[in-house]
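I have a structure here, written as structure tokens, and I will follow up with some questions on it.
For this depiction, one protein chain was excluded, whereas all remaining protein chains were kept in their positions.
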């Protein structure tokens, strides 16, 4: 039943196109395997998605992973010029070390494997355990933890900032570098550089419902929004009355601009991301406001990405990510990519 | 205000990333112009989006258009190998003849212009008026009306079936043919052939809210779904209790299969489309069920398209479209396309 | 009671209809939500706002030119089904009244008949298809009867608005065969057609402006 009904321990009414909350990820993977066998292979146990021609001999392998529910991230980014493999966990739950370890082996072309990890306690610990196992198995691994979310106050004593939109950009750019034959050390350093120059912030108009929980991740009034959300349906830092798009864009963009800081003369990649339930027409309105705001500060949008790329199930809302560009990053962004969700030549 | 509030004649509470209901389409177009100036030019009055290199001399121009709110259709499909121009109307309101007429002129490379029209009274009448004006201006035009929605009982005395998912496939395939230098008569005939071999049906888990109306297009209980919806938030033909994905896929697919009919040995393009608010993870579950169902009937999915391609704002739900393939259609589907939303080489 | 309609009264009618569509925007959209796509009020309000701007910019006293200007504005600003249909209605009314600065009952009746014929030619709806035609047809017929009965202008207008109102109400039980509502099949029954409603408002605006 697509309703979580009486005999399901979670109760509640979930309106989803699913068969059973427990089979969501497995059946999604079956769908991906059936649809995209020309591009990727799917391993079911342990679960990972790997490009069909992996391992690419002599090339650094790049893997990422995280909870499901953020589609197309990460599985949609497996392919030439981006990820070599992706490890999907259960919905909003980071994958397990055996998944990453198996994926690491599967993409090891002899030049080492980079793990791109979003900064969540679970993701970091599971990737750590995987690396401990994999290095025992003789594969050289490196890890970069992405933590670009300025909504989270950083501190030595906390879990730190979350990894959000910047992850997609890091995966694309590092994938291009690996494809060009860069070494593990070079790709790792590049990934750190991208993480150092990218900042994000998100907001929600509605919560989302995980299939397992069956109830909304938070309650929002008809005239309220959450500012500073992550990508797991968790509440944000502030709840505010709803505002016009121009004002919302300002609320998301100013903390980003001030944090790095981005300054007059900078060229940026502007990434307007939908959280899953927001129509594209609204994302273009957001982009329009972002463009005007940055223009007013002498910051030039040199590249852009607009759409649902790192989502929170069916949540309505958006995030804004800015990456400071230089010639190298721009060229790597422009380099060919051929994945399910991101494709150009 | 993004809420439609007291001083707005529509009242109601709309949670959208917008500045004002009246400016949605205009500001979206500004966003598209700002983001994609390398691919398209945007005319604001009358409103249309045209590929940056139009008119392509000696090549059949293809234009489509319709109400906004279905993004990425049609504006996202403007570019090499697909549409030469798209005319966006207000949300869910077909565009006006002067838009189509201006777009027709803008893409007239001397080989005539094909109008791909979705079968809605408004779309058909406005395109008819545009063609009347344009032919007065010396441009040879042809029109094909797409009517692939099997949810609507067809009859001589009614408005006939709606044009839905098949439209995206027709635009891609005809765009490829035009790019290959086919004549207006040939592209027109091809478009009719695609329309003859494509069938669709859709369902909704939630309604959508147009910015202008500010209230849901229909009310659905927590455990209900609408079967046989179109793409304008209109209610469907039946309201049923929610069911598992496998059962829903059967409800959508069997009428499609029986209508054409699709039979054992057929090769098809299977298009699983999200209505806007349904996460990709669910669309892959739907695809998985569709694949199993068709396999069981000896029908082979030879090509697929999975994602949000013809939407109804933030509506949750999906539609299934099947196109019977032959070598010519498959080759045209595979031909390079380079638009904002659909891209391969 | 005047026996003819002046240019200024036609202008008043256009303004009145614009005011009414803007006032009733929500209600028209509500009707269109039930059996359509929730935009009829927005469409008509947007169109009539543009129409008023255009006619206000006109000089002279050519009723036909004013009506054509309204038609052109509707065609180019409304879209949807209502744009071409109401556009055609006004364009054909304009054609029927070209060069006239005053209309008597016969003139008004012929103009509306021409408009209706245009709507039918464009939309191919028949009576009882649950469309604006179901309000316009009895309105035209009522004008003709009134003329035959020797009624004065004011009475004739009242009868035509009354007939439109009845026609509008009769759309409620109908199963739609044209327009978006037809997709609902049997589920379209039990709802009043939005286009028939705006057409009644058009005729009622004439009563208010020509009386």
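Each chain carries a letter (A, B and C) given by its place in the written order, and its residues are counted from 1.
Methods note: a residue touches a chain if its C-beta (ideal position, glycine included) is under 8 Å from a C-beta of that chain, and two chains touch if they have at least 3 such contacts.
Keep in mind the model is a prediction, meaning the values are calculated, not measured.
With respect to the full assembly, the chain omitted from this view is in touch with A.
Taking the complete complex into account, A:97 is the one of A:97, A:112, A:175 or A:317 that touches the chain left out. Only one residue in the set A:217, A:253, A:291 or A:308 touches the chain that does not appear here, and it is A:217.
Residue in contact with the omitted chain (choice from A:104, A:126 or A:139): A:126. Of A:140, A:234 or A:338, it is A:234 that touches the chain left out of the display. By the touch criterion stated above, the residues of chain A touching the omitted chain are 9-11, 46, 67, 89-98, 120-122, 125-126, 128-129, 151-153, 155, 157-159, 162, 210, 212-213, 215, 217-218, 230, 232-235, 237.
Everything below uses one rule, namely that only the chains that are shown with their structure count from here on.
In terms of which chains touch, the assembly is arranged as an unbranched chain of neighbours.
Put simply, the chain farthest from chain B by mean CA position is C.
With centres taken as mean Cα positions, chain B sits 28 Å from chain A.
With centres defined as mean CA coordinates, chain C is found 54 Å away from chain A. With centres set at the average Cα position, the gap from chain B to chain C is 31 Å. In chain A, no residue touches two or more other chains.
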